[in-house]
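With one protein chain withheld, the remaining protein chains of the complex are depicted in position.
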Amino acid sequence: MDIVMRQQDGAVIIYLKGRLDAITSSQFDSYVSTIFENINKLVIINLSGLEYISSAGLRSMLAFAKQLKSKDAKIVFAELKGSVKDVFRISGFYTIFEIVENESDAIKLTV
Amino acid sequence: MIILVIIFAFPTISFSSQDVTLKKMKFVLQWLPQGQFAGYFVGFEKGYYRKHGIDLEIINGGPDISPAQYLKEGKADISTMWLSTAIQKRAEGLNIVNIAQMFQRSSLLIVTMKKSGIKTPKDLHDKKVSIFDGDFAIQPKALFRLLNITPQLIPQSATVNLFLRGAVDATSAMRYNEYHTILSSGINEDELTVFSFNDYNLGFPEDGIYVTEGFIKQHRDLACAFVKASIEGWSRAFANPDEAVDIVLKYMKKAGVPANRSHQRWMIMKIKDVIIGNNDTNIGLLSKDSYQMVINELFKAQLIKRMTTYEDFYRPCK
Partner (left out) sequence: MQIDFLKSKGIAFRLCLVFSVCGALVFSLIILTNYLYSRQKTEEQINKEVNATVSSAINKVESVLNAVEKVPENLAMFFEKNRFEEHEIKDILCETLKRNPEIFGLSIAFEPNKFKKDRVYAGFYCFRKKKEIVFEQYGSDSDKYFYQDWYQLAKELQSPQWSEPYFEEQTIMSSYSVPLYRNVDSKRQLIGIIVADISLEWLSDIVQSIKVFQTGYAMLISQNGTIVTHPNRKLIMNETFFSIAEEKNDLKMRDIGRQMLRKDSGQFDNADIFDTKAHVYYSKIPSNEWRLIILFPSEEMLQDIKKLNLIVVTLAITGIAMLSLMSLYVAKTITRPLTNLSDITEQIGKGNLEIEMPEIQGNDEVARLSDSVSKMRFALKDYIAQLTNATIAKERIESELRIAHDIQMNILPKTFPPFPDKAEFDIFAMIEPAREVGGDFYDFYLLDGDRVCFLVADVSGKGVPAALFMSVTKTFFKVFANNAQMPHHLLDAVNSELSENNDSAMFVTVFCGILHYKTGELYFANGGHLPPVLVRKDTPPTFIEMPDGVVLGVFRDYKYETAKIRLQKGDKLILYTDGVTEAMNDKNELYDSKRLINCLKITSHMSIQDITKNLMRDVRVFTEGAPQSDDITVLCIDFKEQ
């Protein structure tokens, strides 16, 4: 799995590409812990490149979201596709997370 | 079995020849020992004369020895001589007869260097030509007369040194002797032009075997035995030239004459040509034509005043 990060307008945007499963989720966990310091107000997770997410992946997202909560930062998921979108809907993440169609919509939320 | 017969046969023959009472005979050569007389030396060495009942003594010739004189004075019973010499002696009144003409052709040559530009005998006109004295001069003079040319004649000693040093343009040479001396001085055959008298109807037969008329009347068998043994000697010499050369060298050394093998071998091989020629059935034959040719030339040259008939002069055996 590839993880790419960029910062824009005070928001940290993380791009995930490939599969987020039991093995790669630990990669994600360690990645976000290294960038945790850089996070200010908003994290946008762009899932346009993500092909698959397992329950372990969801757990990583939840754990990350929890950490952000302690920092009073917000997490937004953007550009969900296919099975990932299904998993988010089924698991009820739609009801508890902010989920937007486009990355640009998410950035507006910083204001 | 055959080997045994041969081993036993040989002593038998030699013993039987010993038993015959041998007749003494003195044989004088016309020159110092050399390959020219190989047949006689070989015959002597191999016991052919004894086999034919002759106890032979060979007397070497030389510049001071005239065989005709020896025969005349009874110092020798038999000798070799040139036909032309013998005819002259006979004309002078010495009653000698030819019992075998061993050398049937002439070995006398006139030799020039190719580079002298002399291509035919006619080109010898006005040239310096060294020729042997005496009977050797008969043929050249006859030829020059015939061709109507007048070369400048230089008397020639026994050597060809005048020619080799370029003091003369042409020289006479015996094919079996001086011609080889020229070659042995480092001149190649292809550098020479050679005129043979055989090619100009002047091929005088040379060495023959002579006895006096008196001897042949009394000892015809002995004379014929000598001829037989001599022919056997020559045949053996031609068949075994190496052995013949060894024998000749032995006699030359005895006589203190400078000698070398190659020269003597050459001599024997060249003499084979004039003794046997193309046809070995006529060994020792003096043809009437040859005799007539020689006697005519001698008469023309005014060397003889009377002519002996062929039948009187030539008394072959058988």
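Letters A and B name the chains as they come in the text, with residue numbers starting at 1 for each one.
Note that in this section a contact is a pair of C-beta atoms (placed from the backbone, for glycine too) under 8 Å apart; a residue touches a chain by one contact, two chains touch by 3 or more.
Note that the structure is a prediction, hence the values are computed from the model and not measured.
Undergrad: Considering the whole complex, which of B:164, B:276, B:293 or B:307 touches the chain not shown?
TA: Only one of B:164, B:276, B:293 or B:307 touches the chain omitted from view, namely B:164.
Undergrad: Which candidate, A:58, A:73 or A:109, sits in contact with the chain we can't see?
TA: Looking across A:58, A:73 or A:109, the contact with the absent chain belongs to A:58.
Undergrad: In the full complex, which residues of chain B touch the absent chain?
TA: Counting over the whole complex, chain B touches the hidden chain at residues 64, 128, 133, 154-157, 159, 161-162, 164-168, 183-186, 188, 258-263, 265-266.
Undergrad: Identify the residues of chain A touching the omitted chain, counting contacts across the whole complex.
TA: 21-22, 52, 54-56, 58-59, 62-63, 65-66, 83, 90-96
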